[in-house]
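A protein chain is absent from this complex, but the other protein chains hold their places.
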Amino acid sequence: MTTTQAPPAVRSLETVELRKSFGGVHAVDGATVTFRPGKINALIGPNGSGKTTFFNCVTGMIKPDSGEVTYQGADITGKAPHRIAAAGVGRSFQLCRIFPRMTVLENMLVGVRPEGLLHRLRGSRNADDIAKARELLRRVGIDHLESSEARDISYGQQKLLELAGVLMTDPETIMLDEPAGGVNPALIGRIGTLVRELNAEGRTFVIVEHNMDMVMSLSDHVVVFDRGRPIAEGTPAEVQGDPRVLEAYLGI
Amino acid sequence: MSGSLLLQSVILGLLLGGLYALLAAGLTLYFGVMRVVMIAHSAFLILAAYLAWWFQRETGLDPLLSLVVTVPLFFVVGFVMQRLLLARLRPATLTMMSVLLTFAIALTIEGLLGYVFSGTQRRIQLDYSGSSLEVFGANIAVVKLIAFGLAAVALLGLWALMKLTRFGQALRATIQHPEAARLLGINTDRIAGFGFGLGLATAAIGGTALSLDSTIYPSLHWHWIGPLMAIIVIGGLGSIPGAAIAAMLLGVSQSLLQVPLGTTWAQTVFYIALFATLMVRPQGFFGGRLAQRF
Partner (left out) sequence: MPSASSTRTGFDTALLGIKGLALVAAGVLVLAFPQLAPDAFILSVGVVIASYAALAVSWNFVGGFTGYISLGHAAYSGLGGYGTALLILEAGWNPWLSLVGSAVAVGVLALPIGFASLRVRGASFVIVSIALVLILLLVSQSWSDVTGGSNGLRVPRPFGEDVLRPEQHERFFYLHVGLIVIALAVWWAIDRSRFGTGLKAIREDEDKAQALGVPTFAYKLTVFVISAFFTALAGGMYALWFGSLDPIFQFSILVGSYMVLMSLLGGIRSLLGPVVGAVIVGYSLEYFKSAYGDTQFHLVALGLLLALVVLFMPDGVLPALGSLVDRIRPDKATSIREMTAAELVEKNKEIDEARREPEEVSR
(Lines give C-alpha, C1' and ligand atoms only; values in the text may rest on other atoms or scores of the structure.)
Protein backbone atom coordinates (compact mmCIF):
# COMPACT_ATOMS: atom_id res chain seq x y z
CA MET A 1 0.00 0.00 0.00
CA THR A 2 2.99 2.28 -0.21
CA THR A 3 3.98 2.62 -3.83
CA THR A 4 2.21 5.05 -6.09
CA GLN A 5 3.19 3.35 -9.35
CA ALA A 6 1.62 -0.02 -8.71
CA PRO A 7 -1.75 -0.43 -10.41
CA PRO A 8 -4.65 -0.91 -8.04
CA ALA A 9 -5.51 -4.53 -7.38
CA VAL A 10 -9.15 -4.09 -8.35
CA ARG A 11 -10.41 -1.57 -10.80
CA SER A 12 -13.63 0.05 -9.94
CA LEU A 13 -15.70 2.61 -11.74
CA GLU A 14 -14.02 4.58 -14.50
CA THR A 15 -15.20 6.93 -17.20
CA VAL A 16 -13.33 8.13 -20.26
CA GLU A 17 -14.23 11.32 -22.11
CA LEU A 18 -17.90 11.03 -21.17
CA ARG A 19 -20.14 13.57 -22.89
CA LYS A 20 -23.81 14.41 -22.73
CA SER A 21 -25.49 17.57 -23.86
CA PHE A 22 -29.10 18.70 -23.76
CA GLY A 23 -29.73 20.96 -26.72
CA GLY A 24 -26.94 23.48 -26.37
CA VAL A 25 -26.11 22.71 -22.73
CA HIS A 26 -23.03 20.54 -22.33
CA ALA A 27 -24.06 18.98 -19.04
CA VAL A 28 -21.21 16.46 -19.05
CA ASP A 29 -18.34 17.61 -21.18
CA GLY A 30 -15.56 15.13 -21.59
CA ALA A 31 -15.36 13.74 -18.07
CA THR A 32 -12.54 11.29 -17.44
CA VAL A 33 -12.74 10.04 -13.88
CA THR A 34 -11.35 7.06 -12.00
CA PHE A 35 -12.93 6.33 -8.67
CA ARG A 36 -10.91 4.60 -5.97
CA PRO A 37 -12.08 1.06 -5.32
CA GLY A 38 -12.97 0.29 -1.74
CA LYS A 39 -12.96 3.95 -0.78
CA ILE A 40 -15.49 6.64 -0.10
CA ASN A 41 -15.26 8.88 -3.15
CA ALA A 42 -16.93 12.27 -3.13
CA LEU A 43 -18.03 14.12 -6.23
CA ILE A 44 -18.54 17.82 -5.57
CA GLY A 45 -19.11 20.88 -7.68
CA PRO A 46 -21.34 23.91 -7.98
CA ASN A 47 -25.02 23.63 -8.89
CA GLY A 48 -25.54 22.66 -12.48
CA SER A 49 -22.01 21.39 -12.93
CA GLY A 50 -23.33 18.11 -14.28
CA LYS A 51 -22.97 15.78 -11.31
CA THR A 52 -26.42 14.29 -11.55
CA THR A 53 -26.18 13.98 -15.31
CA PHE A 54 -22.86 12.21 -14.84
CA PHE A 55 -24.53 9.80 -12.40
CA ASN A 56 -27.33 9.20 -14.87
CA CYS A 57 -24.89 8.41 -17.66
CA VAL A 58 -22.92 6.03 -15.49
CA THR A 59 -25.97 4.15 -14.23
CA GLY A 60 -27.63 3.93 -17.65
CA MET A 61 -30.56 6.20 -16.86
CA ILE A 62 -29.57 8.29 -19.89
CA LYS A 63 -27.35 7.34 -22.79
CA PRO A 64 -24.17 9.41 -23.04
CA ASP A 65 -23.53 11.04 -26.43
CA SER A 66 -20.01 9.67 -26.45
CA GLY A 67 -17.35 8.33 -24.15
CA GLU A 68 -16.98 5.17 -22.17
CA VAL A 69 -17.96 3.85 -18.76
CA THR A 70 -16.24 0.78 -17.40
CA TYR A 71 -16.91 -1.09 -14.20
CA GLN A 72 -14.35 -3.56 -12.92
CA GLY A 73 -12.80 -3.52 -16.35
CA ALA A 74 -16.01 -4.34 -18.22
CA ASP A 75 -17.58 -1.86 -20.60
CA ILE A 76 -21.01 -0.84 -19.33
CA THR A 77 -21.53 2.23 -21.53
CA GLY A 78 -25.15 2.71 -22.46
CA LYS A 79 -26.25 -0.57 -20.88
CA ALA A 80 -29.75 -0.71 -19.46
CA PRO A 81 -29.99 0.44 -15.84
CA HIS A 82 -31.10 -2.95 -14.57
CA ARG A 83 -28.05 -4.58 -16.10
CA ILE A 84 -25.77 -2.06 -14.45
CA ALA A 85 -27.57 -2.67 -11.18
CA ALA A 86 -27.08 -6.40 -11.66
CA ALA A 87 -23.38 -5.78 -12.26
CA GLY A 88 -23.22 -4.40 -8.72
CA VAL A 89 -23.70 -0.65 -8.97
CA GLY A 90 -26.54 0.67 -6.84
CA ARG A 91 -27.66 4.27 -6.71
CA SER A 92 -29.96 6.68 -4.94
CA PHE A 93 -31.61 9.72 -6.48
CA GLN A 94 -31.15 13.39 -5.70
CA LEU A 95 -34.80 13.92 -4.88
CA CYS A 96 -35.41 10.83 -2.86
CA ARG A 97 -37.35 8.31 -4.91
CA ILE A 98 -39.32 5.56 -3.26
CA PHE A 99 -42.48 3.74 -4.29
CA PRO A 100 -45.09 5.86 -2.53
CA ARG A 101 -48.06 3.51 -2.61
CA MET A 102 -46.25 0.41 -1.52
CA THR A 103 -45.48 -0.44 2.06
CA VAL A 104 -42.01 0.07 3.44
CA LEU A 105 -41.42 -3.68 3.38
CA GLU A 106 -42.67 -4.02 -0.22
CA ASN A 107 -40.35 -1.19 -1.17
CA MET A 108 -37.49 -3.25 0.16
CA LEU A 109 -38.49 -6.33 -1.81
CA VAL A 110 -38.28 -4.62 -5.20
CA GLY A 111 -34.53 -4.58 -5.31
CA VAL A 112 -33.69 -8.20 -4.82
CA ARG A 113 -31.06 -9.55 -7.16
CA PRO A 114 -32.89 -12.38 -8.89
CA GLU A 115 -31.27 -15.74 -9.39
CA GLY A 116 -33.11 -17.00 -12.45
CA LEU A 117 -36.68 -17.24 -13.59
CA LEU A 118 -37.97 -19.41 -10.78
CA HIS A 119 -36.74 -16.94 -8.24
CA ARG A 120 -38.73 -14.18 -9.91
CA LEU A 121 -41.94 -16.16 -9.82
CA ARG A 122 -41.48 -17.22 -6.24
CA GLY A 123 -43.60 -15.48 -3.66
CA SER A 124 -42.21 -12.16 -2.61
CA ARG A 125 -43.13 -13.17 0.90
CA ASN A 126 -40.12 -15.41 0.76
CA ALA A 127 -38.74 -15.78 4.28
CA ASP A 128 -35.07 -15.21 3.43
CA ASP A 129 -35.75 -11.97 1.58
CA ILE A 130 -38.05 -10.71 4.29
CA ALA A 131 -35.52 -11.50 6.94
CA LYS A 132 -32.88 -9.65 4.97
CA ALA A 133 -35.22 -6.70 4.41
CA ARG A 134 -36.09 -6.49 8.10
CA GLU A 135 -32.45 -6.72 9.02
CA LEU A 136 -31.60 -3.78 6.75
CA LEU A 137 -34.56 -1.76 7.94
CA ARG A 138 -33.40 -2.34 11.49
CA ARG A 139 -29.95 -1.26 10.49
CA VAL A 140 -31.12 2.08 9.13
CA GLY A 141 -33.54 2.36 12.02
CA ILE A 142 -36.98 2.30 10.41
CA ASP A 143 -37.97 -1.31 11.07
CA HIS A 144 -40.97 -0.23 13.15
CA LEU A 145 -42.50 1.33 10.03
CA GLU A 146 -42.43 -1.74 7.82
CA SER A 147 -46.16 -1.94 7.18
CA SER A 148 -46.75 1.78 6.67
CA GLU A 149 -47.20 3.03 3.14
CA ALA A 150 -44.00 4.69 2.04
CA ARG A 151 -45.76 7.96 1.25
CA ASP A 152 -46.86 8.26 4.87
CA ILE A 153 -43.41 8.30 6.44
CA SER A 154 -41.29 11.41 6.90
CA TYR A 155 -38.82 12.65 4.31
CA GLY A 156 -35.83 11.65 6.37
CA GLN A 157 -37.27 8.20 6.84
CA GLN A 158 -37.87 7.98 3.11
CA LYS A 159 -34.22 8.77 2.50
CA LEU A 160 -33.24 5.97 4.85
CA LEU A 161 -35.71 3.68 3.11
CA GLU A 162 -34.21 4.51 -0.27
CA LEU A 163 -30.75 3.71 1.00
CA ALA A 164 -31.91 0.46 2.56
CA GLY A 165 -33.70 -0.44 -0.67
CA VAL A 166 -30.49 0.01 -2.61
CA LEU A 167 -28.68 -2.19 -0.12
CA MET A 168 -31.14 -5.01 -0.84
CA THR A 169 -29.43 -5.44 -4.23
CA ASP A 170 -26.11 -6.08 -2.49
CA PRO A 171 -24.18 -3.52 -4.52
CA GLU A 172 -20.40 -3.49 -4.36
CA THR A 173 -20.46 0.12 -5.44
CA ILE A 174 -23.02 2.58 -4.15
CA MET A 175 -23.63 5.94 -5.75
CA LEU A 176 -25.53 8.43 -3.61
CA ASP A 177 -26.85 11.70 -5.02
CA GLU A 178 -26.98 14.18 -2.15
CA PRO A 179 -27.75 11.77 0.67
CA ALA A 180 -27.80 14.66 3.17
CA GLY A 181 -29.96 16.97 1.05
CA GLY A 182 -33.02 18.17 2.96
CA VAL A 183 -32.56 16.10 6.09
CA ASN A 184 -31.97 17.23 9.66
CA PRO A 185 -28.49 17.27 11.23
CA ALA A 186 -29.11 14.26 13.46
CA LEU A 187 -30.03 12.19 10.44
CA ILE A 188 -27.03 13.42 8.48
CA GLY A 189 -24.93 12.00 11.26
CA ARG A 190 -26.71 8.70 11.07
CA ILE A 191 -26.33 8.47 7.31
CA GLY A 192 -22.63 9.29 7.59
CA THR A 193 -22.21 6.55 10.13
CA LEU A 194 -23.98 4.07 7.90
CA VAL A 195 -21.81 4.94 4.94
CA ARG A 196 -18.67 4.36 6.94
CA GLU A 197 -19.96 1.13 8.30
CA LEU A 198 -20.84 -0.13 4.84
CA ASN A 199 -17.53 1.04 3.49
CA ALA A 200 -15.76 -0.89 6.23
CA GLU A 201 -17.55 -3.97 4.90
CA GLY A 202 -15.81 -3.38 1.59
CA ARG A 203 -18.32 -1.37 -0.40
CA THR A 204 -17.11 1.44 -2.62
CA PHE A 205 -18.98 4.74 -2.40
CA VAL A 206 -19.39 7.60 -4.82
CA ILE A 207 -21.21 10.43 -3.12
CA VAL A 208 -22.45 13.69 -4.58
CA GLU A 209 -22.88 16.12 -1.74
CA HIS A 210 -23.08 19.83 -1.07
CA ASN A 211 -22.69 19.51 2.68
CA MET A 212 -18.97 20.20 2.99
CA ASP A 213 -18.71 19.07 6.60
CA MET A 214 -19.98 15.71 5.57
CA VAL A 215 -17.73 15.51 2.52
CA MET A 216 -14.61 16.49 4.41
CA SER A 217 -15.21 14.19 7.35
CA LEU A 218 -16.37 11.21 5.35
CA SER A 219 -14.49 10.93 2.09
CA ASP A 220 -11.13 9.47 1.24
CA HIS A 221 -10.98 10.88 -2.26
CA VAL A 222 -12.66 13.96 -3.68
CA VAL A 223 -13.32 14.79 -7.33
CA VAL A 224 -14.36 18.35 -8.10
CA PHE A 225 -16.61 18.97 -11.09
CA ASP A 226 -17.10 22.20 -12.93
CA ARG A 227 -18.95 22.64 -16.20
CA GLY A 228 -19.26 18.95 -16.81
CA ARG A 229 -15.70 17.84 -16.20
CA PRO A 230 -13.34 17.23 -13.29
CA ILE A 231 -11.09 20.19 -12.50
CA ALA A 232 -9.33 18.85 -9.44
CA GLU A 233 -9.06 15.75 -7.33
CA GLY A 234 -7.26 14.49 -4.28
CA THR A 235 -7.73 14.06 -0.56
CA PRO A 236 -10.19 16.38 1.15
CA ALA A 237 -7.34 18.50 2.47
CA GLU A 238 -5.68 18.80 -0.92
CA VAL A 239 -8.88 19.77 -2.64
CA GLN A 240 -9.80 22.27 0.05
CA GLY A 241 -6.59 24.18 -0.55
CA ASP A 242 -6.82 24.12 -4.34
CA PRO A 243 -7.34 27.60 -5.81
CA ARG A 244 -9.16 26.20 -8.85
CA VAL A 245 -11.82 24.73 -6.60
CA LEU A 246 -12.34 28.00 -4.82
CA GLU A 247 -12.63 29.73 -8.15
CA ALA A 248 -15.22 27.26 -9.42
CA TYR A 249 -17.31 27.61 -6.31
CA LEU A 250 -17.12 31.36 -6.05
CA GLY A 251 -17.48 31.76 -9.78
CA ILE A 252 -14.61 34.25 -10.08
CA MET B 1 -51.26 4.45 -62.97
CA SER B 2 -51.16 7.17 -65.58
CA GLY B 3 -48.94 10.22 -65.25
CA SER B 4 -51.72 12.71 -64.70
CA LEU B 5 -53.42 10.47 -62.18
CA LEU B 6 -50.15 10.16 -60.32
CA LEU B 7 -49.71 13.90 -60.33
CA GLN B 8 -53.27 14.39 -59.18
CA SER B 9 -52.72 11.94 -56.33
CA VAL B 10 -49.56 13.67 -55.23
CA ILE B 11 -51.19 17.08 -55.26
CA LEU B 12 -54.25 15.83 -53.39
CA GLY B 13 -51.92 14.16 -50.91
CA LEU B 14 -50.02 17.37 -50.32
CA LEU B 15 -53.25 19.28 -49.84
CA LEU B 16 -54.48 16.73 -47.34
CA GLY B 17 -51.04 16.68 -45.71
CA GLY B 18 -51.35 20.40 -45.06
CA LEU B 19 -54.47 19.85 -43.02
CA TYR B 20 -52.85 16.95 -41.19
CA ALA B 21 -49.84 19.14 -40.46
CA LEU B 22 -51.94 21.89 -38.93
CA LEU B 23 -53.85 19.47 -36.72
CA ALA B 24 -50.73 17.58 -35.74
CA ALA B 25 -49.14 20.90 -34.78
CA GLY B 26 -52.00 21.37 -32.35
CA LEU B 27 -51.49 17.93 -30.84
CA THR B 28 -47.78 18.62 -30.59
CA LEU B 29 -48.44 21.85 -28.72
CA TYR B 30 -50.48 20.08 -26.05
CA PHE B 31 -47.82 17.46 -25.75
CA GLY B 32 -45.13 20.08 -25.53
CA VAL B 33 -46.63 22.23 -22.81
CA MET B 34 -48.03 19.44 -20.68
CA ARG B 35 -46.89 16.04 -21.96
CA VAL B 36 -50.50 15.29 -22.68
CA VAL B 37 -51.84 13.18 -25.52
CA MET B 38 -55.04 15.00 -26.28
CA ILE B 39 -57.47 12.44 -27.63
CA ALA B 40 -60.30 14.98 -27.87
CA HIS B 41 -58.43 17.04 -30.46
CA SER B 42 -60.20 15.44 -33.39
CA ALA B 43 -63.53 15.52 -31.58
CA PHE B 44 -63.13 19.29 -31.38
CA LEU B 45 -62.19 19.22 -35.04
CA ILE B 46 -65.49 17.59 -35.90
CA LEU B 47 -67.30 19.93 -33.53
CA ALA B 48 -65.86 22.90 -35.42
CA ALA B 49 -66.90 21.33 -38.70
CA TYR B 50 -70.44 20.92 -37.36
CA LEU B 51 -70.46 24.52 -36.19
CA ALA B 52 -69.37 25.67 -39.64
CA TRP B 53 -72.05 23.55 -41.27
CA TRP B 54 -74.71 24.78 -38.82
CA PHE B 55 -73.60 28.38 -39.24
CA GLN B 56 -73.91 28.06 -43.02
CA ARG B 57 -77.30 26.38 -42.76
CA GLU B 58 -78.70 28.97 -40.37
CA THR B 59 -77.26 32.13 -41.90
CA GLY B 60 -76.61 31.13 -45.47
CA LEU B 61 -73.24 32.88 -45.21
CA ASP B 62 -69.95 31.36 -46.21
CA PRO B 63 -68.82 28.78 -43.62
CA LEU B 64 -65.38 30.39 -43.54
CA LEU B 65 -66.96 33.29 -41.68
CA SER B 66 -67.72 30.98 -38.77
CA LEU B 67 -64.00 31.13 -37.98
CA VAL B 68 -64.52 34.58 -36.52
CA VAL B 69 -66.49 32.94 -33.73
CA THR B 70 -65.02 29.46 -33.47
CA VAL B 71 -61.33 30.38 -33.27
CA PRO B 72 -61.62 32.67 -30.23
CA LEU B 73 -64.21 30.37 -28.71
CA PHE B 74 -61.99 27.31 -29.02
CA PHE B 75 -59.01 29.25 -27.71
CA VAL B 76 -60.94 30.10 -24.56
CA VAL B 77 -62.30 26.59 -24.22
CA GLY B 78 -58.78 25.18 -24.53
CA PHE B 79 -57.46 27.56 -21.91
CA VAL B 80 -60.29 26.81 -19.51
CA MET B 81 -60.00 23.08 -20.10
CA GLN B 82 -56.33 23.11 -19.25
CA ARG B 83 -56.74 25.31 -16.20
CA LEU B 84 -59.83 23.69 -14.73
CA LEU B 85 -59.48 20.06 -15.72
CA LEU B 86 -56.03 18.92 -16.79
CA ALA B 87 -54.12 21.02 -14.27
CA ARG B 88 -55.99 19.20 -11.49
CA LEU B 89 -54.48 15.83 -12.33
CA ARG B 90 -51.64 14.49 -10.22
CA PRO B 91 -48.30 14.92 -11.98
CA ALA B 92 -47.28 11.33 -11.21
CA THR B 93 -50.06 9.84 -13.29
CA LEU B 94 -50.60 12.77 -15.64
CA THR B 95 -49.80 11.01 -18.91
CA MET B 96 -52.29 8.21 -18.35
CA MET B 97 -55.01 10.13 -16.61
CA SER B 98 -54.94 12.98 -19.12
CA VAL B 99 -55.46 10.48 -21.90
CA LEU B 100 -58.49 9.15 -20.09
CA LEU B 101 -59.83 12.59 -19.33
CA THR B 102 -59.49 13.84 -22.90
CA PHE B 103 -60.89 10.55 -24.13
CA ALA B 104 -63.90 11.15 -21.90
CA ILE B 105 -64.26 14.63 -23.36
CA ALA B 106 -64.14 13.15 -26.86
CA LEU B 107 -66.92 10.70 -26.02
CA THR B 108 -69.00 13.48 -24.53
CA ILE B 109 -68.60 15.67 -27.60
CA GLU B 110 -69.42 12.79 -29.92
CA GLY B 111 -72.49 11.95 -27.87
CA LEU B 112 -73.66 15.55 -27.75
CA LEU B 113 -73.19 16.00 -31.50
CA GLY B 114 -75.23 12.88 -32.10
CA TYR B 115 -77.87 14.08 -29.67
CA VAL B 116 -78.16 17.60 -31.04
CA PHE B 117 -77.59 17.06 -34.76
CA SER B 118 -78.51 13.35 -34.93
CA GLY B 119 -76.28 10.74 -36.50
CA THR B 120 -77.22 11.76 -40.07
CA GLN B 121 -74.34 12.51 -42.42
CA ARG B 122 -74.06 16.20 -43.22
CA ARG B 123 -72.40 18.10 -46.01
CA ILE B 124 -72.12 21.77 -46.86
CA GLN B 125 -73.35 22.72 -50.35
CA LEU B 126 -71.73 25.86 -51.73
CA ASP B 127 -71.90 27.44 -55.15
CA TYR B 128 -68.22 26.66 -55.60
CA SER B 129 -68.47 23.13 -54.18
CA GLY B 130 -68.38 21.54 -57.59
CA SER B 131 -65.85 23.74 -59.32
CA SER B 132 -62.28 22.71 -59.83
CA LEU B 133 -59.04 24.15 -61.13
CA GLU B 134 -56.47 22.82 -63.56
CA VAL B 135 -53.13 22.55 -61.79
CA PHE B 136 -50.36 21.21 -64.04
CA GLY B 137 -52.98 19.27 -65.92
CA ALA B 138 -54.49 17.77 -62.76
CA ASN B 139 -58.03 18.52 -61.73
CA ILE B 140 -58.17 19.86 -58.18
CA ALA B 141 -61.36 20.89 -56.41
CA VAL B 142 -61.40 24.53 -55.35
CA VAL B 143 -62.61 23.69 -51.84
CA LYS B 144 -59.56 21.50 -51.31
CA LEU B 145 -57.33 24.39 -52.32
CA ILE B 146 -59.15 26.71 -49.95
CA ALA B 147 -58.83 24.18 -47.15
CA PHE B 148 -55.13 23.84 -47.81
CA GLY B 149 -54.69 27.60 -47.98
CA LEU B 150 -56.42 27.98 -44.66
CA ALA B 151 -54.20 25.34 -43.08
CA ALA B 152 -51.07 26.85 -44.57
CA VAL B 153 -51.91 30.35 -43.41
CA ALA B 154 -52.71 29.07 -39.93
CA LEU B 155 -49.46 27.09 -39.76
CA LEU B 156 -47.47 30.12 -40.90
CA GLY B 157 -49.24 32.24 -38.34
CA LEU B 158 -48.45 29.70 -35.65
CA TRP B 159 -44.82 29.62 -36.74
CA ALA B 160 -44.58 33.41 -36.64
CA LEU B 161 -46.24 33.50 -33.25
CA MET B 162 -43.81 30.94 -31.87
CA LYS B 163 -40.68 32.49 -33.37
CA LEU B 164 -41.29 36.20 -33.42
CA THR B 165 -43.31 37.17 -30.38
CA ARG B 166 -42.47 37.35 -26.71
CA PHE B 167 -45.36 35.08 -26.00
CA GLY B 168 -43.97 32.54 -28.45
CA GLN B 169 -40.63 32.77 -26.73
CA ALA B 170 -42.21 32.07 -23.37
CA LEU B 171 -44.16 29.21 -24.89
CA ARG B 172 -41.05 27.64 -26.36
CA ALA B 173 -39.17 28.08 -23.11
CA THR B 174 -42.00 26.38 -21.25
CA ILE B 175 -41.95 23.49 -23.70
CA GLN B 176 -38.21 23.02 -23.63
CA HIS B 177 -37.39 23.54 -20.02
CA PRO B 178 -40.29 24.29 -17.69
CA GLU B 179 -38.18 24.66 -14.56
CA ALA B 180 -35.77 27.08 -16.19
CA ALA B 181 -38.72 29.00 -17.63
CA ARG B 182 -40.20 29.33 -14.16
CA LEU B 183 -36.90 30.61 -12.84
CA LEU B 184 -36.93 33.27 -15.56
CA GLY B 185 -40.22 34.50 -14.16
CA ILE B 186 -42.46 32.93 -16.80
CA ASN B 187 -45.81 31.89 -15.46
CA THR B 188 -45.65 28.41 -16.95
CA ASP B 189 -49.12 27.44 -15.76
CA ARG B 190 -50.71 30.30 -17.65
CA ILE B 191 -48.52 29.65 -20.67
CA ALA B 192 -49.57 25.99 -20.63
CA GLY B 193 -53.18 27.17 -20.67
CA PHE B 194 -52.48 29.42 -23.64
CA GLY B 195 -50.68 26.57 -25.36
CA PHE B 196 -53.82 24.52 -25.02
CA GLY B 197 -55.91 27.37 -26.31
CA LEU B 198 -53.69 27.66 -29.38
CA GLY B 199 -53.84 23.93 -29.95
CA LEU B 200 -57.60 23.95 -29.83
CA ALA B 201 -57.67 26.95 -32.17
CA THR B 202 -55.95 24.79 -34.78
CA ALA B 203 -58.82 22.34 -34.40
CA ALA B 204 -61.28 25.19 -35.07
CA ILE B 205 -59.50 26.18 -38.27
CA GLY B 206 -58.98 22.58 -39.34
CA GLY B 207 -62.63 21.78 -38.70
CA THR B 208 -63.84 24.63 -40.84
CA ALA B 209 -61.46 23.60 -43.62
CA LEU B 210 -62.68 20.03 -43.28
CA SER B 211 -66.35 21.01 -43.47
CA LEU B 212 -65.83 22.54 -46.91
CA ASP B 213 -65.35 19.28 -48.71
CA SER B 214 -66.17 16.45 -46.36
CA THR B 215 -69.22 14.61 -45.28
CA ILE B 216 -69.35 14.82 -41.51
CA TYR B 217 -70.93 12.64 -38.84
CA PRO B 218 -70.41 12.45 -35.07
CA SER B 219 -68.09 9.44 -34.94
CA LEU B 220 -65.88 10.77 -37.74
CA HIS B 221 -63.30 11.91 -35.21
CA TRP B 222 -62.06 8.36 -34.76
CA HIS B 223 -60.92 8.39 -38.36
CA TRP B 224 -58.83 11.44 -37.65
CA ILE B 225 -57.33 10.79 -34.25
CA GLY B 226 -55.60 7.58 -35.32
CA PRO B 227 -53.71 9.12 -38.25
CA LEU B 228 -52.94 12.25 -36.24
CA MET B 229 -51.48 10.32 -33.35
CA ALA B 230 -49.45 8.24 -35.77
CA ILE B 231 -48.12 11.46 -37.27
CA ILE B 232 -46.98 12.95 -34.00
CA VAL B 233 -45.26 9.74 -32.93
CA ILE B 234 -43.46 9.41 -36.26
CA GLY B 235 -42.53 13.08 -36.15
CA GLY B 236 -41.10 12.61 -32.68
CA LEU B 237 -43.52 13.68 -29.95
CA GLY B 238 -43.13 17.36 -29.31
CA SER B 239 -41.55 18.45 -32.58
CA ILE B 240 -43.74 20.68 -34.77
CA PRO B 241 -41.51 20.56 -37.88
CA GLY B 242 -41.20 16.81 -37.41
CA ALA B 243 -44.97 16.50 -37.28
CA ALA B 244 -45.34 18.66 -40.39
CA ILE B 245 -42.89 16.56 -42.40
CA ALA B 246 -44.49 13.32 -41.26
CA ALA B 247 -47.92 14.74 -42.09
CA MET B 248 -46.91 15.63 -45.64
CA LEU B 249 -45.21 12.31 -46.28
CA LEU B 250 -48.10 10.29 -44.94
CA GLY B 251 -50.69 12.46 -46.65
CA VAL B 252 -49.04 11.81 -50.00
CA SER B 253 -48.59 8.10 -49.28
CA GLN B 254 -52.22 7.76 -48.33
CA SER B 255 -53.34 9.57 -51.42
CA LEU B 256 -51.12 7.48 -53.69
CA LEU B 257 -52.22 4.21 -52.12
CA GLN B 258 -55.87 5.14 -52.47
CA VAL B 259 -55.74 4.55 -56.20
CA PRO B 260 -54.78 0.87 -56.19
CA LEU B 261 -56.06 -0.11 -52.75
CA GLY B 262 -59.14 1.97 -52.06
CA THR B 263 -59.80 4.41 -49.21
CA THR B 264 -60.04 1.94 -46.37
CA TRP B 265 -56.84 0.04 -46.95
CA ALA B 266 -54.97 3.25 -47.77
CA GLN B 267 -55.74 4.46 -44.21
CA THR B 268 -53.73 1.59 -42.81
CA VAL B 269 -50.54 3.25 -44.04
CA PHE B 270 -50.64 5.43 -40.94
CA TYR B 271 -50.80 2.50 -38.62
CA ILE B 272 -48.18 0.52 -40.43
CA ALA B 273 -45.88 3.52 -40.35
CA LEU B 274 -46.65 3.94 -36.65
CA PHE B 275 -45.71 0.36 -35.78
CA ALA B 276 -42.65 0.47 -37.98
CA THR B 277 -41.49 3.68 -36.31
CA LEU B 278 -41.92 2.29 -32.83
CA MET B 279 -40.05 -0.86 -33.79
CA VAL B 280 -37.12 0.92 -35.37
CA ARG B 281 -36.90 4.25 -33.60
CA PRO B 282 -39.35 4.58 -30.74
CA GLN B 283 -38.47 8.21 -30.11
CA GLY B 284 -39.65 9.18 -33.62
CA PHE B 285 -37.70 10.36 -36.61
CA PHE B 286 -37.46 14.08 -36.11
CA GLY B 287 -36.80 16.09 -33.00
CA GLY B 288 -37.73 13.58 -30.42
CA ARG B 289 -35.83 14.88 -27.42
CA LEU B 290 -39.00 15.08 -25.40
CA ALA B 291 -40.11 11.70 -26.55
CA GLN B 292 -37.28 9.73 -25.04
CA ARG B 293 -39.01 9.14 -21.79
CA PHE B 294 -42.54 8.93 -23.06
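A and B are the chain letters, set down in written order, and residue numbers restart from 1 in every chain.
Here, contacts are C-beta pairs under 8 Å (C-beta built on N, C-alpha and C of every residue); 3 or more make two chains touch, one makes a residue touch a chain.
A quick note: this is a predicted structure, and the numbers were derived from the prediction, not measured.
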Absent-chain contact - pick from A:F35, A:F54, A:F93 or A:F205: A:F93
Selected residue (touches chain absent from view) among B:P72, B:G111 or B:G130: B:G111
Option touching the unshown chain, where B:I46, B:A154 or B:M229 are the choices: B:M229
Per the touch definition above, residue among B:L65, B:V80 or B:V99 touching the missing chain: B:V99
Absent-chain interface as seen on chain A, which is shown: 59, 61, 80-82, 85-86, 90-91, 93, 97-102, 106, 109-114, 119-126, 129, 138, 141, 143-148, 152-154, 157, 165-166, 168-169, 184, 186-187, 189-190, 193-194, 196-197, 200
Touching residues (missing chain, whole complex) on chain B: 31, 35, 37, 39, 85, 88-90, 93, 95-97, 99-101, 103-115, 119, 218, 222-223, 225-226, 229-230, 233, 237, 262, 264-265, 267-268, 270-271, 274-275, 278-279, 282-283, 291-294
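In the analysis below, only the chains that are shown with their structure count from here on.
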Between chain A and chain B, centroid-to-centroid distance (C-alpha), Å: 45
